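Here's a structure for you.
Our next item is subunit A:
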Amino acid sequence: MSASEKKTKIAIRHLYKIFGADPASVLDAVKAGMGKEELLDTHRHVLGLNNINVDIKEGDITVMMGLSGSGKSTLIRHLNRLIEPTAGEVELDGVDVVGVNEKELRRLRREEMSMVFQHFALLPHRTVLENAGMALDVRGVPRSEYESEAHKWLDRVGLQGVGDQFPHQLSGGMQQRVGIARALTSNSPVMLMDEAFSALDPLIRTDMQDLLLELQAELKKTVVFISHDLDEALKLADHLVILKDGYVVQQGEPQDILMRPNDPYIVDFISDINRARVLRVRSVMEETDHRPDTVAGEVDWDDNLESVIARSEGQTDLTYCVMRDGKQVGVLKMTNLVKALVPTAAAEDGLRSGAA
Partner candidate 1 sequence: MKKLPLILAAGAFAAPMAAQAQSGECGEVSITEMNWASAQVVTSVASFIMEQGYGCDVSVVSSDTIPAVTSVAENGEPDIVTELWLNSTGDTYNELRDSGKVVEAAPVLDPGGVEGWWIPTYLAEEHPELTTIEGILANPELAGGRFYNCPEGWGCRVVSDNLSAALDLEGNGIEVFNSGSGQVLATSMADAVLNEDPWFGYYWGPTVPLGKYDMTKVDLGEVNDEIHAGNQNADNENPGVSDFPAAPIVTATTSTFQETNPEVFEFLQNMTFKTSDMSGVLAWKDENNASADEAAVYYLTNFQDEWTGWLSDDARSNLTALLDQ
Partner candidate 2 sequence: MATYDFVFRALGLEEWCEADGGAAAPMSMEALVAQNSGEEASTSIWELPFPSMDALNEACGAFPQSRNVTLGLENGFLAVKDSISVVLDPITQPLSWMLEGALYAILNTPWWIVIPLLLAIVWFVSKSWRLLAFVALSIGGLAFIDYYSYAMQTLAIILVCAFLCVLLGVPIGIAMSRSDKMRAGTIPILDMLQTLPPFVYLIPLIFLFSVTEPKLYGIAIILYAIVPVIRLTDLGIRMVDESVIEAAEAFGMTDRQKLYGVQIPLALPNIMAGVNQTIMMSLAMVVIASLVSAPGLGVLVLRGINNLELGVGLVSGLGIVLLAVMLDRTTKAALDRINAAQKG
């Protein structure tokens, strides 16, 4: 896959987080395999993160997904050390964030990583412009100098002429645009987004997702995005990490996870989504450069299945050539396509109803 060629920007290694009076005392038990519930019952400690290992590639959108309580928000706060880990490393460009001193940590937060929050977390007593310029202001850049930069990014996220207003005068969607502008103004290579769109209306959420993808196409930042919404995760993710009870259940390319879920939990999770819209031709095709005799036409390898079904007008006996950059990379049989649309058998233990 393409991801393998990319440089690892952030490496999370054997990360543990235990909440409680004396986390160190129970760390060994957790490492030996004690689960979340047992830990709570026997030691009165809460297991937040359990042996997390994730490589976050430069220029990717890595989505961490899970239900509430899965530890995803805890995990993202370890990246800029808003929460201290109980054990493990978080390496940014090869430097362990856990080990750096206060001053260096502040530098990392100011220059290397910016953050966007679920509830926007703008400063209510400062204007939109001042909020957008906050990252620079914190670094000691005078207002006259950060103003133009802040204006630029406010314009870029679609907020012209509101610089002098206060956050509470804006709608939720507009406030989060300020939040994104604030993160962009800091000009940091890494952007951490904690359920950034969860508090927004569905329509606005879609707009914001599009905005993010559009910005990302241009800026190629390393984005870590937290979400509990699978549709959103699949739409944004280059790399998807699924968390449950503080451990990583499965991670990989989203198409891969959809086609080959390795855990009943994930099967359960993905059982409800519109597979035709999410799955791509490349995930279902047979890889070959041999052109069969009867071909109904050519499809792009990155088309989603929905568009292929529309073209086939419901006929299931057709075969298409799969093209990438004008070259044939495989064939797609409609029978295979239909098979791929059948959800992998849902798990029986009713995880979903329990978790919802």
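The rule we apply is simple: contacts are C-beta pairs under 8 Å (C-beta built on N, C-alpha and C of every residue); 3 or more make two chains touch, one makes a residue touch a chain; residues count from 1.
Selection rule, in plain terms: all candidates are chains of the complex that A comes from, given by their letters.
As the structure is a prediction and not an experimental result, all values here were calculated from the model.
Evaluated over the candidates 1 or 2, subunit A touches in this complex the candidate numbered 2. Taken together, the subunit A residues at the contact with candidate 2 in this complex read 80, 82, 105-111, 113-115, 117-125, 134-135, 138-139, 166, 168-169, 182, 186, 192.
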